[in-house]
Structure formats: structure tokens, C-alpha cells
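Here's a structure for you.
One protein chain omitted, others in place.
Note that the chains take the letters A and B in the order they are written out, and that residue 1 is the start of every chain.
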Amino acid sequence: MRRVCTLPLMAWISLLVTSILLAGCTTMPAAPVPVEEAAATEVATEVATGEGAAPATAAGAALAPTAGGFPSKAIQIMAPANPGGGWDTTARLLAQTLTESGISPVPVEVFNVPGAGGTIGLAQLVSQNAGDPYTLMMMGRVMVGSILTNQSPVTLAETTPLARLTAEYEIIVVPKDSPYQTMEELVAAFQANPKSIAWAGGSAGGTDHILVGQIAKAVGVAPEGVNYIAYSGGGEAAAAILGGQVAAGVSGVGEWTDFIASGEMRPLAVSSADRLEALPDVPTLTESGVDVVLLNWRGVVGPPNLSEEDKAWLINALTAATESAQWQEILATNGWDNVFQTGDDFAATLAEDNATISAVLKEIGLIE
Amino acid sequence: MRAIRWVALAIVLVGVFYLWGALQIRESTTYAAVGPRFMPNAIGIGIILSGIWLFAFPGASPAPDSPLSVSLDWLSIGLMLGVVAAYIAIFRMVGYVLATTLLLWGGAQILGERRHLMRDGVIAVVLSATIYYAFSQLLRINLPPGPLGF
Partner (left out) sequence: MFGGDIWANLVSGFGVVLTPQHLFFVMLGVVIGTAIGVLPGIGPSLTISLLLPVTFGLEPISAFVMFGGIFYGAMYGGSTTSILVNTPGESSSVVTAIDGFQMAKKGRGGAALATAAIGSFFAGTFATLMLMLMAPLLVRFALQFGAPEYFALMLLALSAVTGLAGQSAPKAFFATLLGLGLGMVGIDLQTGQARFTFGNLNLLGGIDPVMVAIGLFAVGEVFWAAGTLKRTFEETVTLRGSLLMNREEWQRSWPAWVRGSVIGFIVGVLPGAGATIASFLSYNAEQRFAKGKAELGKGAIEGVAGPEAANNASAGGALVPLLALGIPGSATTAVMLVAFQIYGLRPGPLLFQQQADLVWGLIASLYIANLALLVLNLPMVRMWIKLLDVPKPMLYTGILTFSLLGVYADTQNTFSMVLLLLLGLLGFLLRRYDFPLAPVVLGAVLGPLIEQEFRRSLAISVSDYSVFFTRPLALVLMMLVMMSFLVPLFNAIWKASRRRASVAAGTVGEIED
């Protein structure tokens, strides 16, 4: 009797397997139900350009494998953060572009290694994937800061920089009922009584925090006076600003576009050198008398010891992806700039940023 | 002295260790009304107090059916610990299916009566292969393939 009763358990497991199988099968291209096909095309055009351009380039663009036969199986991009964050989103959009536009002859997949501003993922990439061209890692300027604050034993110098992809400037906003109409007014209040201005942004030591630190320095406020409130993601910080819980908020430009458009948040300044096309009425920090320019970027690095041949193939693939119509559309929807840079140029940027960020972090007292 | 009083002393030690850990936290120089050490200190002190409290009021003697009065099979616990530790150690080396088969089979033997060697072996192989296929091939979770490719 007992043994018979294991049957339901087995039945359940097979039900589970079948359901996953079904999920897999329904999306395989070899199931041409007319309705689905029409629907799928609709999605593709919606995501891409809305014109026939994307599928046309897709047809002939697949890169041939290298002489060494790379790639012959799926390529994995590690997003060194929880699902849902900026790196994860960028990694998934990149994977989608590489796969759907037909540039990569093999599928490109994303997996997450969360924790510690990406340094856990970085350590894993360096220690476990040396020489393996099938595992790449999404990263960004924020990681340069995390490595310093976390005193990570592994640094980006050990990776193989492949390409810098997107950039986003920062924006400073206040709640819609805020007394501050301009950046000058906010700065004046900040100088008069620094701690009364609670700045909401992402985690300590990240880009948002660094920007506030740079502003404080530029307007002559001591680091001890900076009242920075860290939130664990754009959503929580947005809620604090919308509810008028804090005096000001700092974030990437793209994150709060809708709240700015609907008038729920008032933009005071952007961190670019010139005004942004998307927000022509918002002055730059420099215009407002704060001499700070800050660019936050995201890019892709590979593990250590990649062969020159594999590295070249990957850089070619990333170049093709960023030139595709689909990628241009993604940049436009998210308000990202194209700051494409590859190999050695990218490595130089990394070294430069490392020096700048390390100086700022020392000033604001996060590292010794 | 009753066992629970020793446990209470151990708890005090845990609290002292926790406070020592809290001492290692660097206070940053930026403005923070309450720093990163505040809560850890409070927790550490609380743990010590809870230990003292338990030492003073250990409660009634254990009832015969409470977990405190069960005599334990330490050999099985040790074996179980060993099997799981070995599993983690060889997980990447030998691949998911093989390692998991050993875990399922070994675990069942330790917990069970060591009678159904064959039956458990078959279940272990089938179950670990099913899990590997479902999660690695269909859901695309990276599970270590091992030298044999599965």
C-alpha cells in the first residue's frame, strides 16, 4: 500500500515537467499557429522600429563562428544583481537584441548573481570562468565604486573589458509641492542648513550618492553635512519623493521620466554638459552654478585570459548589436545615450573612472 | 547543572561574540543620525540579556515528550552532515546528476532502514536526472554538467 502511494508524488512531478515542457514548446518557432504568428510579429514590430527594417537586417547579419569554432553553444551574460535592476534590465535587453536580430548564431541568455554592488558576481567571473568566452558580465560605473567601498579583493583590472554600451545622465528632482523652484534655490537652502536637505537616492557609494557628494564639494558644504538617505532601488526612492518625505531626489534620467512628464516631480537639473534633447527645459548643473558633470554608464566585460580570436568575435557581435535598429529603439525608449567604446578605449575609461571615484569616495568619507 | 543552563551560557558567549563583531564595523564620516553600529550593539546586548534571563528562569523540567528529552542518534546526524558536506564539495566536480544521485541514495539510507538499496537507487537516479533535465534544460538554470556532460 505504501509504495502505491508514491504514485501521486510522481504524478505531480511529471505534471510539473510537462508544464515546463509546454512552456518551452509554445515559444518554439516550429509551431506556426496562424494567430500566434501574427501576434508574435506584432510584438516584434512594437519592440523594434515599427517598420520592416529590423527583420530585414536580421536575415543576413548572423556572424560566422571563429576558426576555433566559437560559439557553438549558448552564450551567458551574468547580471551581477537581483532580477529587476538596471544591470539586469540592460543585460536582458542586450540578450534579446543579440538573439532576435540574428546577430548571434547561438542563443544568448541571462543569469543573475546578486549581491554587494556586483562584487560577488565579479569574484565569481574571475575565479570560475577564466578563459571561458561563453560567460560575460554586465557591469557599470557603479561597480567601480562598489569595488572600492567593499574592499573587494578582485578588481575590474583582472577582467577583459569588451564594450561600454549605454550612458545615462543623472537628474535632480524635488516633490511637486516643494518650495524650491530652481537648482539655485535648492543649493542656497543646502548651503544655509545642509542637514535640512534630505537627498534620496540609491545605495551608499553608488552614482547618486557620488553626485550629491560632488555637488556638496562644488558648493562648499562639508561632507559631514550631507544628509543622504539611501533606498534600495529606484522604486522606493520614487515613493519617498512622490510622498514628499524627502527634500530632493537623485536618479538616472530615464527612471523617473513619467513622473516628471505628469508633473508629480519637478526636475531641477541634469548632470550632463549640455541640455538633454528629451528634457530641453531642464538646465544643467553647470548652468545652475554647480560645476559638476557626471555620466553613468553600463558595459560588458569578459572573464580573464580570453583568446584574442574570441575577444574579437565578441566585440564584433556587440558592435553589430548596438548598430541594430532594435537597439536604437531600446536606447530611445529608456532615455539612454549611446557611448559605445570597445577593448582598450573602454579599459582606459575604467582606469580613469577608478581614479575619480576613489577620490570622491575618500572625500565623502566612505573609504579611507 | 541542567543542560538548558549550559545553553544559556553559550547564548551569553554568542552575544559577546556579536558585540565583538559590531566593534569591527567602520563608522563612516558622512552624516548619519544613527550609525551602522547602533543596531548591532543593541542586538548584541539583547542577546547577552536573553542568555542571562534564560539562565535565571530555565523553565519547567522537560516533559517526557519534549524534544529536550529525546535521545538522539548522533551517528546518523554525523553521517547526514558528512553526506551533505561531500555533496557540496563534489557538486561542481562530478556534475549535478551524479552528485545528486549519491545524495538522494545516501540520505535515504541514513534516514531509513537500509533495506531498499536497489529501489532507492533507482528512485535516486530517476529523480536527479528529472530535476537536472527540468531545471537545466528547460528552465535554463546553470547546473554543473560534470565531465560526462550531465
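In the analysis below, a residue touches a chain if its C-beta (ideal position, glycine included) is under 8 Å from a C-beta of that chain, and two chains touch if they have at least 3 such contacts.
Since the model is a prediction, treat every value here as computed from it, not as a measurement.
*Asks:* Out of A:V106, A:A189 or A:I229, which is the one that touches the chain we can't see?
*Replies:* A:I229
*Asks:* For chain A, which residues touch the unseen chain?
*Replies:* Touching the chain left out of view, chain A contributes residues 1-2, 5-6, 8-9, 11-12, 15-16, 19-20, 22-24, 26-27, 29, 33, 35-36, 39-40, 42-43, 46-47, 82-85, 88-89, 92-93, 95-96, 99-100, 107, 109-117, 119-120, 123-124, 149-154, 195-196, 198, 203-205, 227, 229-233, 235-236, 238-240, 242-243, 245-246, 257-259, 262, 329, 333-334, 366.
*Asks:* Considering the whole complex, not just the chains shown, which residues of chain B touch the missing one?
*Replies:* 3-4, 7-8, 11, 14, 18, 21-22, 25-28, 30-36, 38-40, 43-44, 46-47, 49-51, 53-54, 57-62, 66-68, 70-74, 76-77, 79-81, 84-85, 87-88, 91-92, 100, 103-104, 107-113, 120, 123, 127-128, 131, 135, 139-143
In the analysis below, only the chains that are shown with their structure count from here on.
*Asks:* If you average the CA atoms of chain A and of chain B, how many Å lie between those two points?
*Replies:* Computed from C-alpha means, the inter-chain centre distance equals 35 Å.
*Asks:* Show me the residue ranges of chain A that touch chain B in the complex, using the header's touch definition.
*Replies:* It is residues 13, 16-17, 20-21, 23-24, 76, 109, 111, 194-195, 204, 223-228, 364-366 of chain A that touch chain B.
*Asks:* How about chain B: which of its residues touch chain A in the complex?
*Replies:* It is residues 28-31, 127, 130, 133-134, 138-142 of chain B that touch chain A.
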